[in-house]
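What follows is a single structure, written as C-alpha cells, with notes after it.
Not every chain of the complex is shown here; the ones you see sit where they belong.
Which chain is which? They are A and B, in the order written, and residues in each are numbered from 1.
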C-alpha cells in the first residue's frame, strides 16, 4: 500500500534522497538462517556502481552498504545469518558536490519528474533529483541481494541490454558469457562494438540514448504466482515499470505476440526426461499468471536519459518560458545501469512469489 | 495483498468461475453520494458482451448485473446513490452448456492456464476455463463503471484497437468517432476494412489473432500517483498486465522510446492559456510516476486466443503425449473485447489514484 514499499511477504521499503544524508531500505519478511553479510550485498552493488566505464556517469558513489539490523552471528552460527526480523541497510551519501542548485530549483527539466513533483507536493528536494534520482535504485540492488538468498542457488537470474538507441542485437549471436566482457551487458559481441562508437558519439554530442533490457530467471519451479491480480507477470510489470525511466514492460513474446497467429504463439508441450517440456516460450514462463517451469523472460524499455546538454524549451516554477540545459556527469544511456536493477527487481518479485506460494500451499 | 483484489483505497475484489453459479465483485472504499444503479453499470457491460458481431465469441451471456449492497435510495436522495459501504455486484451464470468436459479436464491446452493451475493447486474447475476464463473480466467492467462515478465527468476514457495480427492502423487516420462505427473499436476506417477480411479468414481457418489495445484518459489533473512503488505507470502496468492474454504494457512512447535520442524524447514545455503546455507526450502523461496533466496513454499487447481449432501438440495430466484441438465458440481475436476491459482498468487505477492523492494531500 505504502508508496515506497513493494512486495507482500518479502517486502522492501526504500527511503532517501540523492543529496540527503543517506539512502536506505528495510527488507521485511525474510526467512531466518540465511547467510547474509555486507560483502555479499556489496558485490551486487558494485555491479551497478557509477564510474565503471565512460558510458556511465562519472560521479563517484562509493556506495558502501551497512547492514544495521536483522542479522546475527555468534559462535554457533555459520557466519552472519538473517534472524527473520527486518533487515535495515544504509548507504551514506558522500559525493554531494555543494553546488549551486538555484537553476534547477526553479526550472523544470523536460522529461524529469520536477514539474510533476511540484504539482503534487508543492515542494521538493531538487538537489540531484532528490527522491526521483536513480540513486534510489542502489537500494533495490541491495534488497535484491537478500532476495537471492531467499531464492537459493537453484534459481539463476541473468540480464542483458538488447537494444541501445536504434541498434538491436542479433539474437542469433546471443551469448550470455559475452555480457560480462563489454561495458554494456551486451550478449552480442558484434553489436557491442557498434554500440561503443554510437554511444561515444552520443556522449560527445551531449545527447543520450534509450535502451531495452532483458532479464531471464531460470530454475523457477512451476506454480509460483497466482490469479487474478497477483499474477506473476502482473507483479513483474509493476516492479519493472517502477524503475526510473522505464516506459514499457513485456513478458515472453510480448508486443510481438500481437502479430502472431494462435498456432505460432502456442507453446506446445511434449514429455521430456524431467517432465513436461515446452517447444517454445512465447508465454515467457508464465501462463494464467502462474509460472510454468520455463525461464521467466521480461523486457523493459528504458527511455533516454532526460538530462542532456542540448537546449530544450521549458518553463519555470513561476510560469516563465526558459531554455534548459542540464550540465553534470550524466549517463549517456541509463539503460546500461538498469540491468543490475532489473535483475534485482526480478529477484525480489520471485522471492515474494515463493513465500506467498508457501503461504497458501504449505 | 489478496490475489483476487486490486487497488488500495478504491479496492476491487472479484470472484467466480466461468461455469460456477455466478461471478461477482465487491468494490470497497467508494465515496458516498455518487449516483449508481444497475442500468448504469449494465451500459458498460453491454459493450463487452459476447455475440455482438461475428468477430467475437457467439456464446450468449446475458450478463445481467445485480447490485446487492452499498447503494440506497429514499425520497430524499436523487435516485439511487452509493453509501460509502462495500458495493457487491453479481452476474448469474446462465449459458453453461452441460457438456462433456472430460477432454479438457485431462489435457492441457497449449497457451492456456490449465497446466500451471494444476501444477500450483493440484485441482481446478476446468469447466470453461474456470477461474482463468475471460468471463471474469465482466466484473472488472462493472467495477470500472463505479470508478467512473468516482472520477466524475471531467475525465474521459477512450479506447481503440490499433493492431490486429500484423496489420497496424495508420496513426494519421486516427478518428475517435470511427471507433464506434466498426466492430473492432478501430479508429482508422481503412484499416477496419482490412481487419474485416483478415479476421474472416482467421475465423474460417479456425485460427486466432493477437492485437494491441490503446487507452487514453483525458482530463486527469497533474499530481496523481506517487513515487516510488506506487507510481501511476507502475499501477497501470500491473492492472493492464492482469488482463487475460496480456503480454506487454507500455506508457506513452513505450518501447519506441528506446530508439529515441534524449532530444527526440524530451517533452518540452511552454506556457499555454491554461498553464503549462507540453509540446509532445512521449511520457504518456506520467513523469516520475506522477500525472502531468497530459493525456494518460497506455498500450496493451494481447496475444492470440489460445483456443484454436488447429491441432496442437500437448500432454495429459498423466504425462501422455496427445494432440489437442479446442472446439467451441471462441473469439478469433480476444483483443477486441479487451477494449472495454482495459478502459475499466484505467478507470479503476485512476479512481484509486484520486482517492490516494486526497488521502495524502487533503
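Operating definition for what follows: a residue touches a chain if its C-beta (ideal position, glycine included) is under 8 Å from a C-beta of that chain, and two chains touch if they have at least 3 such contacts.
Everything numeric here is computed off the predicted structure, so don't read it as measured data.
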{"item": "Full complex, copies of the single sequence (shown: 2)", "value": "4"}
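The working rule: only the chains that are shown with their structure count from here on.
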{"item": "Chain centre separation (chain A, chain B; CA means) in Å", "value": "27"}
{"item": "Contacting residues of chain A [partner chain B, same complex]", "value": "1-6, 8, 14, 108, 110-113, 115-117, 119-121, 131-132, 136, 163-166, 202, 207-212, 222-224, 226-231, 233-242, 246-255, 257-271, 275-276, 279, 282-284, 286-293, 301-308, 310, 312-315, 319-321, 335, 357, 361"}
